[in-house]
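Please find one structure pasted underneath; my questions will follow.
Note that one protein chain is taken out, while the other chains of the complex remain in position.
Each chain carries a letter (A and B) given by its place in the written order, and its residues are counted from 1.
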Amino acid sequence: MAHIDVRNLWVVYRLPRHDDDLVAVEDFTLALAGRPGEFVSIIGPSGCGKSTLLLAMDGLVQPASGDLLIDGRPVAGPGPDRAVVFQEVALLPWRTVLDNVCFGMEFRGVAAAERQEVARRYVKLVGLSGFERHYPHQLSGGMRQRVGIARALAVHPAILLMDEPFGALDAQTRQLMGVELLRIWDQERKTVVFVTHDLDEAIFLSDRVVVMTARPGRVKAVIPIELPRPRDQGVRNTLAFIDYRRQLWGLLEEEAMKSLDLVEP
Amino acid sequence: MRPRSPQRASLLLRPGARATVGTLSVLLFIGLWQTVGGLALIDPRYISTPVDVVRAGVDLVRTEELWRHLRVSGAEFALGFVASLVVAVPLGLLAGWYRRLGYLVDPVLMTFYAMPRDAMLPLIIIWLGIGIYSRAAVVFLGAIFPIIVNTMAGIRKVEPVWIRCARSFGARERHLFWKILLPGALPYIMTGVRLGIGRGIIGVIVAEMYVSVEGLGELIMAAQAGLNTDRLVFVTLLVSALGFAALRLSLSLEEWSAPWQREREL
Partner (left out) sequence: MAAGAGAVAVRRARPSAAVRLYARYEPVVLGAAGVVLLFVLWEAAGALGVIDPRLFGQPSRLVPAAAGLWGAGVLQHHVSVTLTEFALGFTLAVLVGIPMGFLMGWYRGVEYVLEPFVWFLYSSPLVAFYPLFIVWFGIGMPTVVTIAFLLAVFPLLINTVTGVQHVEAALVRAARSFGARDLEIFLKVSLPASLPIVFAGLRLAVGRALVGVVVGEIFGATAGLGFAVRYWGGRLRIPEVFVFLTCIALLGVVLTQLIRLLEGRLLRWRHE
């Protein structure tokens, strides 16, 4: 289960009214024999295409060429085995918290009454009981992202794809949301693929961290994080944690320097 | 952001100051008007006086004349406006969603949008006669373009990430339409509706003044022809009050449709 196989993947965006196409993912190869219920983070320098890769895994963007297999089957489009937690949260502003959590189930043939019940359960799970009738604009950034997580979990995916979900939060909220995510994940053991550029976040959350190179995107290293679970904030101050950080930064720094040259015009 | 308020201005910061000052200001204006007109500092045939205006209004209400004209104007407006809504919203949604269709109709729409369409009135009379349909047609023409243009803009401003999110959960095209595009564009549609109502009301009045058979516009023309300034001012103020009520109503509709958007251009 949750065996992800990406081979020489290219994703090219065709921009309307532009001569040049935008290459978002360039020759990406990644083989990940995920264990069920494993938490895997992908880190890499900006612009290596890790976010686009995640969307391609969901089937939201079509590769221009290359292979993308999940459990041996090519990804042809979004499917019920996967759900995404979006970087921009993507809550519908005209829906309440509860209705936003129902949203995903509406396309999966879940009856209305059951949707409500399931949604209530997941709103509770992510710690938003009492906010069911609130609208997104009445919530803080962290609360909004909890709704995004509940919405994804409510469709019972086998794999949860998380695209820098805490990227827009402030540092403290971000750390607390990490703790929360682990608590939720502990109750709903999904395979999680988590894209981030935050080393600490990746170490704190993951069973394994995949370090990508700058373009062309390759796996530079896969580092198992053998910190005991359940983890709390205190683990960030342990020597083991700091060692992991030093090791990962060593791997990433060179790639980050390369991508700086790529990013600057 | 205003300048630091000096001490003497602090009265204005009290709650209710806005309403109090506003009311006082209106009362002062009415008093001034009554004085100037009543003492004939300016010939009251030009400006009337508040007391006379009220008296003229009471007369109109008592003779049932007002209701007849009001009903006609209301019917014309409703007919033209509903028709424009029925045509404009689907058209705007289509032209907003299908990019190429949008390109195709854009210049034509923008030309009509920028043009004072009330000028087509003489032509419309030739086509449709002087009955209710020609006047409703002026309302229709006034309202339809703001609604189409804003509906198109609304669809184009639907966040791509909402659509992406729906697709990720397995939404099909028709789902997208009902669950994302229509509610997402609704605030803009309501802006179009607000602008359309404004233009529609101008349309009713202009058409009725032009045709001069029935309706509030006719009442204005008749008052002018009979040199009845009191009645003229009353009907003019009534029409303005109706416009004001319609604007307030459509503004609250707009806020209701998108409570997450606070600021809007007027």
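Everything below uses one rule, namely that contacts are C-beta pairs under 8 Å (C-beta built on N, C-alpha and C of every residue); 3 or more make two chains touch, one makes a residue touch a chain.
In this text the structure is predicted, and so the values were computed from the model without any measurement.
The hidden chain makes contact, of the residues B:39, B:86 or B:123, with B:123.
Listed by residue number, the positions of chain B touching the unshown chain are 1-5, 9, 12-13, 17-18, 21-23, 25-26, 29, 45-46, 100, 103-108, 110-112, 114-116, 118-123, 125-127, 198, 201-202, 204-206, 209-210, 216-217, 220-221, 223-224, 229, 232-233, 235-236, 239-241, 243-244, 246-248, 263, 265-266.
Quick note on the criterion: only the chains that are shown with their structure count from here on.
Centre-to-centre separation of chain A and chain B, using mean CA positions: 48 Å.
Touching chain A in their complex are the following residues of chain B: 99, 159, 161-162, 164-172, 175, 179-180, 183-184, 186, 258-260. In the complex of the two chains, the chain A residues touching chain B come out as 16, 55, 58-60, 78-80, 82-84, 86, 88, 90, 92-94, 103-104, 106-108, 135-137, 155.
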